[in-house]
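Supplied in structure tokens, the structure appears directly below.
The complex appears here minus one protein chain, its other protein chains still in place.
Chains here go by letter, A and B, matching the order in which they are written, and residues are numbered from 1 within each.
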Amino acid sequence: MGAYLIRRIFGMLLVLLVVSFIVYLIFIVIPGGDPAERIAGKVATPGNVAAIRHKLGLDKSFIVQWFDLVKALFTAKLVSYSNQTNVVSQIRQGLPATFSLAIGAAIIWFGFGVLVGTISAVTAGRLSDRAITGLALIGISLPVAWLGLLLRYFLAGEGGGVSWFPDGQYVSLTQNPAQWFYHLILPWFTLAVLFIGFYGRVLRSNILDTINEDFVRTAKAKGLSTRRILVKHVLRASLIPIVTLFGLDFASVLGGGAIITETVYNLHGVGWYAAQSIQSEDLPPLMGVTLFGAMFIVVFSLLVDIFYAYLDPRIRLS
Amino acid sequence: MRSKRTSVAIAAVVAAGLALVVSACGGGGSSGSNNTTSAPAGKTFPTLKVVWGTTDYFDPGLSYRLASWQLFQDVYLGLVVKAHVSCQTDNCAKIEPGLATTTGKVSDGGKDFKFTLRKGIKYSNGEPVKASDFKATIIRDFKLNSPGIGFFSNIVGVDACEGNPTKCADISGIVTDDKAGTVEIKLKTPESDFLYVLSIPFTAIVPASTPQKDTENPPPAANGPYYITSYNPSKSFVIKRNPNWKKNEIPAVPNGNPDTIDGTMTDDQAQAAQLVASGQDMYDENILPVDQLQHYKSQYGDQIKFFTTPSTYYFFMNTRLAPFDNLKSRQAVNYAIDRQQLVNLRGGLGVPTYNFLPPSYPQYKKITPDPYPYDLQKAKQLVQQSGTAGQKVTIYTISDVAVDLSTGEYLQSQLNKIGWKASLKPIAGANYFTIVGNQSTKAQIGFTDWFEDYPYPSDWFNILLNGEHITKVHNNNYGNVNIKSANKEIDRLDSLPPSQALSASTNSAWAKIDKQYSDNAATAPYLNGILTSFFSSKMDVSCDVFTDSQDDLAQFCMK
Partner (left out) sequence: MATTSQEEFTLDTAAELAAEEGGAQIQGKSPWVLAGRRLRRNYVALTFLGVFFLIVICCLLAPLYVSQVSHVGQNDVRTGATIVEHGKKVNVISQGGTKIVNGVPKIVFGGVPIGPQWGAAGGKYILGADELGRDIATRLLYGGRNSLFIGVTASAICTTLAVILALLSGYFGGIVDWIISRFFDLIWAFPVVLLGIALGTALSVNGFHHFGINISGSNLAIPIAVISFVFIPYIGRPLRGQVLALRNREFVEAATAQGAGSIRIMFSELLPNIASSVLVLFTLIVANCILTEVGLSFLGAGVHLPNPSWGTMIQEGSNKLSTAPGLSLFPGIAIALTVLSLNVFGDGLRDALDPRAKIRIEHG
């Protein structure tokens, strides 16, 4: 187990390194133009531009630039083009909102996804299955932005409907737990809908596949009750692929991937920070958030792999 | 200043002899012991929760936006201040003593200003306010490459700093004596609008120990009744009472009713208004969503105030680039816009205009008959005659303010109708004016606006349209307008002795310049703006005082 772990961690570090290089490519090389002028933006005079170019090392070779970029990011010195704020500290400030959104939504979508998928599979072919499948299909077809706006319109008093819920904004947990919860209900639901539909369907087909496997038939032949079979054997086997998916999705949302939800509900999280930067064509925050998000996914990938390896010795030894 | 972010104004300031509506000429001005604030005493309350638009900076040396300046009027004070009185019922541009005991002793024909600091005033960090802090503040502005350094170009000894701002070390024309508490400023030429310069945040005195870089976390220590404890750009801010402010130590500045001001920032006008309507916040600095005005008026009519403002919204046209280097093209643009419709895009919150100066000025003379009544056919003809038909035109506008964006789209549609190939380039408000004010952007035409820094035409023509004040970066004359005869006339009018600055003949001379720029179609002005303030039901709206820096939060009171 130890050797496997070490191999995988090494692989992960390698991936992170390459990810940082890709981020560098995307943000420094692709836009072309003169980053120094962009940075000088607010105080651009010819003298300033040259000074900035030198300070940022933009007159050095691109390998050196890449190293400097990574160093700047990790030593928290990356600074926004448009308002001189420190990118890393801004990301840190966005963490509470993003984490609150991610964890709450994840609990909901995992719980309901499993519930819905199981019911659907167990009652396969009957009305409840059809209804659930139909709803699930609709759920995954809704654009998140639109769903969020609809909920705000109908349920949060944004002009048309009732005011059962507050209209976005994030209240800190330490400040007011009740309000924190209340303000997050609609965003949690919005984010979860898409995943519930998807997970439900995947779980359903996994279960239906597993039910036909030999070991289930054996268990049945042995006389185990359907319920026991379902929970102990089938569900467990079917859940494994779901856990992979969940690991990656959860990582994605934790890392600020729920950009649209955060924007629609004005939750000042990491994703929201990224969206703000689009409008100002402000690259350093986008760089920071992208690297941040990628980091989460890579780390969680590793965790999921370790989980698998723990469950299935064959993987470790391969 | 701009309603939104403005670019650096490195324009040379008005030269000589302007009389102000308020003047400090002759021996000492008023020592102002009259209490010029309207807030009744004893109406304090613990917390004022407000919704605010996003802004550029919270550093008084750098910010050039209404949103910041409205807060600074109770936080960062200069030697003199503008009176905290209502512009509707009073003279809100009146200069009163601030940190100084008087509004200055002027001598040497208007070239020398002497001030004595009040004793015992401390910053929020406990440091005492020293005379030398004033010089340090001005030097700091240069080091920051502040948008305001253009206002200092008439000070003796400033040339080295102007040439190389970030290496600014000393300005010989500012002489301070910490023991005596005196500040003396020597100017190159007479300039009686200089007192206005000393009343804006760029000259608000901050401790000499303030770092000479953008300081926002937290912002610099304050000498006013309040200080800013925290600022999260585009997210939130908290302002608390300055523990070292002694009651009534500066009569012209109110002590303040709220103990704490808790600000949330958003540019989503609908959401901001909703926060106040639901009672979660008590005041909305943003304009109301223009498509819901009727709804808000009928539901919350008494909680909303509408204000006319000395502002003009216009399209700039770059006279150095095709097709706008051609007079006929610029006239075509003026004919192609229906100003009433542009007002309508703002929900009706505006008054159409063809003039550059706002109608509240004594120098304003409405141009009659209407020089460019809406006429698409005529516009098309002019485009044909100019020989520029079919050319590509890129329109610049602000992307994150809905009305500005619609305005840009409107212009695009109209320009396409009259024969050009127009496309739109929306840019985020935070960077907009910097980008447009950079010559290398080569912006042909775009949206812009101007709100007075002080009520005199030189603030308009000299900074925005004088051909001698075109710069490479942080240019304010986006159109690179350069009419030699107009340049000369502006300079002449600026050098008139104070007694003639507001005479009938001077006023009509300014009005003639206004008309001259209109004949030349130098820009395409289209409306003077109207803004809104929205209060929650908990607030007593009658306490509201709309000063020259907008609603004074310190004077708010609850029911």
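Following the convention adopted for this analysis, a residue touches a chain if its C-beta (ideal position, glycine included) is under 8 Å from a C-beta of that chain, and two chains touch if they have at least 3 such contacts.
For clarity, every value in this text was computed on a predicted model and none was experimentally measured.
Student: Could you tell me which of A:Leu149, A:Leu173 or A:Ala237 touches the chain that is not displayed?
Tutor: Checking the options A:Leu149, A:Leu173 or A:Ala237, the one contacting the hidden chain is A:Leu149.
Student: Can you tell me which of A:Leu5, A:Ala124, A:Leu173 or A:Val202 touches the chain that was removed from the display?
Tutor: Only one listed residue reaches the unshown chain, and that is A:Val202.
Student: Return the single residue from B:Ser132, B:Asn164 or B:Gln340 that touches the missing chain.
Tutor: Touching the chain that is not displayed is residue B:Gln340.
Student: One chain isn't shown here. Among A:Leu5, A:Ile185, A:Leu245 or A:Ile306, which residue touches it?
Tutor: Hidden-chain contact among the options goes to A:Leu245.
Student: Which candidate, A:Pro166, A:Gly255 or A:Gly269, sits in contact with the chain we can't see?
Tutor: Candidates A:Pro166, A:Gly255 or A:Gly269; residue touching the omitted chain: A:Gly255.
Student: List the residues of chain A that touch the chain left out of this view.
Tutor: Chain A touches the chain not shown through residues 15, 18-19, 22-23, 26-27, 30-33, 137-138, 140-146, 149-150, 152-153, 158-160, 198, 202, 205, 209, 244-245, 248-249, 252-253, 255-257, 259-260, 263-264, 271, 274-275, 277-279, 281, 283, 286-287, 289-290, 293-294, 297-298, 301.
Student: Pick out the residues on chain B that sit against the missing chain.
Tutor: 88, 268-271, 289-295, 297, 306-308, 338, 340-341, 343-352, 359, 399, 402, 405-406, 409-410, 412-414, 416, 423-424, 426, 530
Simple rule for what comes next: only the chains that are shown with their structure count from here on.
Student: Taking the mean of the C-alpha atoms as each chain's centre, how many Å separate chain A from chain B?
Tutor: Roughly 43 Å separates the two chain centres.
Student: Taking the touch rule as given, give the residues of chain B at its contact with chain A in the complex, in rising order.
Tutor: 8, 56-57, 145, 164, 166, 214, 216, 232-235, 264, 266, 268, 270-271, 274-275, 278, 280, 292, 399-400, 427-428, 430-431, 434-435, 438, 440, 472-474
Student: Residues of chain A touching chain B in their complex?
Tutor: Chain A reaches chain B through residues 37, 41-48, 82-85, 93, 157-159, 163, 166-169, 266, 268, 276, 279-281.
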